[in-house]
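Take a look at the structure set out below.
All protein chains but one are shown at their positions in the complex.
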Amino acid sequence: MKHCLTTTDLSIEDINEILTDAEYFINGGTWRPERNIFIANLFFENSTRTKCSFEVAERKLGLDIIPFEVSTSSVSKGETLYDTVKTLEAIGVNAVVIRHSQDRYFDELEDKTDSAIINAGDGCGHHPTQSLLDLLTIKQEFGGFEGLKIAIIGDIRHSRVARSNAEALTRLGANVVFSGPSEWFDNGLLQNGEYEPIDEAVKSADVVMLLRIQHERHGDNAVKSIDEYHHSYGLTIEREKTMKDRSIIMHPAPVNRGVEIADSLVECERSRIFKQMKNGVFIRMAVLKKVIEQTEGSMNHVNHHQKWSITH
Amino acid sequence: MKHCLTTTDLSIEDINEILTDAEYFINGGTWRPERNIFIANLFFENSTRTKCSFEVAERKLGLDIIPFEVSTSSVSKGETLYDTVKTLEAIGVNAVVIRHSQDRYFDELEDKTDSAIINAGDGCGHHPTQSLLDLLTIKQEFGGFEGLKIAIIGDIRHSRVARSNAEALTRLGANVVFSGPSEWFDNGLLQNGEYEPIDEAVKSADVVMLLRIQHERHGDNAVKSIDEYHHSYGLTIEREKTMKDRSIIMHPAPVNRGVEIADSLVECERSRIFKQMKNGVFIRMAVLKKVIEQTEGSMNHVNHHQKWSITH
Partner (left out) sequence: MKHCLTTTDLSIEDINEILTDAEYFINGGTWRPERNIFIANLFFENSTRTKCSFEVAERKLGLDIIPFEVSTSSVSKGETLYDTVKTLEAIGVNAVVIRHSQDRYFDELEDKTDSAIINAGDGCGHHPTQSLLDLLTIKQEFGGFEGLKIAIIGDIRHSRVARSNAEALTRLGANVVFSGPSEWFDNGLLQNGEYEPIDEAVKSADVVMLLRIQHERHGDNAVKSIDEYHHSYGLTIEREKTMKDRSIIMHPAPVNRGVEIADSLVECERSRIFKQMKNGVFIRMAVLKKVIEQTEGSMNHVNHHQKWSITH
């Protein structure tokens, strides 16, 4: 695995390996690259949890992080993503984590860079580390995926994770259904799951996976009033009461409290929302490890400068 | 001391302990947390010296700093401070330094987070590390506080430090007077000091503590012309000549040169302005140490990942 670009690219073996490594890290396991690894986090879209989560993961692995702020970079002088990545590579950066508003921004980079690319979200496309942390959270709860019913509810069309989570979960043996405003469903999703009305979906699912309304991706009038949305498609206090005994609530966050989910349910007993965030750090450690191990195999050994000479 | 939120919350013992630890650091003493501590600096208002000062202090203690830029965080997607702090906590951040424009922003966080909160300024409220570094600077000069006369002069109403410095100094035995535009004085301050005309205050004080005109907190017409202010309430070259032999000048900075204080006095012999900045780093080291020691007592020992395994 040279890069980590989409969930779809990951084989079942890849996924299982990453989940296992993440659990190893959760249990206090450690790993360090053989040599100093320089990494840059290129976030062309705003983020708190994904960016900070990568930063914590990178520090826990002892990587050297080169700060990169889009607003003060040469991107504002019109430099392309390609030239930016090649520049960082020339400067000695071994891996880049990228979030970018363009779908599949990585297609033009993939074969032309020696740096490893870790996709932290592309347009309405993919967000593999989010998918993987969702899988880990489900696995921790149920021990596996076979036969589970997962209801993915909300802004399916604009969601990076809806499509790729559905695809991966189906491959792993789970049954996926989609719910939310039916006009946000499209037939392209049918191969990974059917549409189901919200009340039916909530009642029967093992996992109620809510999606964030992406106000920033909709036009002004596309979203119904908040109250109306919450009432029609949100996890209200009433709907939560119909959920099965051991079923859980997930949400990739940031949560619009009172919209996708009632305020008081965000931290309720069924909620795994903050646990997802916790898992995110360990998933990212596992992904970084996998990608770096591959990089190390192909690295030029000549210009190698140890940072902490004493530790080797 | 789980958090460090206001000067008023600090007991005389706390204050003395912090001043002693700061002096220990000034004299070359070192201290390290027992385990890897992740910290984030959340500055919702601009700052050079406070933010950089915390960064230096954190690095000197070997903490792991997770960069957080408000402008590129999910705060710009409408995420609340509460959700931001809980997110950072989930991701593994053990302590957060926060500056925020809302008075007592920490009231809604204090009891609901496991992260330690260090207040780096709330609205027109508190700024405990600034107060502590002021106290340290005075103690270094005079050996103590008993019987000293401290004149706090200028934009008293909008100052984070006026109120809390006055309160702490009074508790420690000093006599505080306030000066500056009388319309910025209010009777709520009377418990910690009286109003005194500027010329009288400057002439008799051991410490002339000037405050910054907070242009950003006043309406457009609230501040008199710069020249007029300087002439009426600033430390002019003439007024400085009336100061007592060993009395000193302090200012929390950034200084509006030629407004609160004549340009040439900023670096004059009486000035302790840059010494205050120097002291700030060591005060912050002492506060961080105190808060982290408390955190360590209550930390979960299971998921503990040493960063620099060799150093232990």
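Per-chain numbering from 1; labels A and B assigned in written order.
FYI, a residue touches a chain if its C-beta (ideal position, glycine included) is under 8 Å from a C-beta of that chain, and two chains touch if they have at least 3 such contacts.
Predicted, not measured: the structure shown is a model, and the values here were computed from it.
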Quiz prompt | Among A:Ala40, A:Ala57, A:Ile138 or A:Val266, the residue in touch with the chain that has been omitted | solution = A:Ala40
Self-check item: Of A:Thr8, A:Asn27, A:Ser74 or A:Thr242, the one touching the omitted chain in the full complex
Solution: A:Ser74
Quiz prompt | Sites on chain B contacted by the missing partner chain, in the whole complex | solution = 25-28, 30, 43, 46-49, 51-53, 55-56, 59-60, 62, 67, 69-71, 215-216, 253-257, 274-275, 277-278, 280-281, 308, 310-311
Quiz item: Residues of chain A in contact with the chain that isn't shown?
Solution: 36, 38, 40, 64, 66-69, 71-79, 83-84, 86-88, 90-93, 302-310
